[in-house]
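All protein chains but one are shown at their positions in the complex.
Our next item is chain A:
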Amino acid sequence: MTTDTRLRRITGHVVLTVLSIACAFPIYWLYATSLRAPGDVHSLTILPWPLSTANYAAAFANNDVARMLANTAIVALLSAAGQLLVGLLAAYAFAAWTFPLRRTLYLMFVGTWLVPFQATMLPNYVLLARLGLLETLAGVIIPNLCSALGVLLLREHLAGFPKELLDAARMDGRSSWNILWTVVVPVIRPALAALGILLVITAWNEYFWPAMVLQRGNAVVQLGLRSFMGTEGNDWGPLMATAGLACLPVFVLYLVLQRHIVQAFVRSGLK
């Protein structure tokens, strides 16, 4: 190995090390702070000592954290499931069927992606108010049941689906609806799983829309964080503890399904 390539390798490692510390440190600091004794919250020691779970106790005492986590999970899973189902049906129609105005309809569908959230939030809010769905989880979920991203990604994926496989299934006696569930879904399961994970994480992290719909209660965990921020100052310890709990499911999901998640992000970038 020449000095030149060795130098390049070392530089590369240094840059990557610095970047990963920059990314990981805030998360480490979050958990470190949450585990300090209530008096040490503003301490700047790298290692929290003595360890204390007092902040977690305070978080649970102040809010129904378990309930909020459960609500967040319901919102994330239902909206992700809805987006997957709508995306799958729309993408299948666009990819496997030929019908008049197919291209136009598809572009319109995907075009909704370009409409900024700020433009739709007020009409959606008014509609929910009329329907009496404010302050309910349904109000958080229903406007998010369809995502252009899901349709776009699944359609691009299905466009590469071997047409002969669909033809074969038709010859073998399946109806179009049957083909979707007995052939298409099993074959593209990895893509569906990857997209599903991406959608769950996005929905889990959503703050703004739940904050609009659920103004009085603290029904999802991201809003629960607000209760520790007051005019007299922030209650950092329980705040960090709750934030740490809010991040946990995403980290667990990530650790278990790492390969799928990386694939999901790569797909959404490339295809």
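Heads up, the rule we're going with is that contacts are C-beta pairs under 8 Å (C-beta built on N, C-alpha and C of every residue); 3 or more make two chains touch, one makes a residue touch a chain; residues count from 1.
One rule holds for everything that comes next: contacts and distances are computed from a predicted model.
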* To do: Determine which name in "Na+/H+ antiporter subunit C", "ABC transporter ATP-binding protein", "Acetyl-coenzyme A carboxylase carboxyl transferase subunit beta" or "AIM24 family protein" the UniProt entry assigns to the undisplayed chain of the complex.
  => "ABC transporter ATP-binding protein"
* Residue of A:M68, A:A95, A:V151 or A:V183 touching the missing chain in the full complex -> A:V183
* To do: Sort through A:A61, A:V115, A:L165 or A:V252 and give me the one touching the missing partner chain.
  => A:L165
* Structure fact -> Filtering A:T45, A:Q118 or A:S175 for touch with the omitted chain leaves A:S175
* Asked: So that we can see where the missing chain sits, which residues of chain A does it touch?
  -> 162, 164-165, 167-175, 178, 183, 186-187, 189
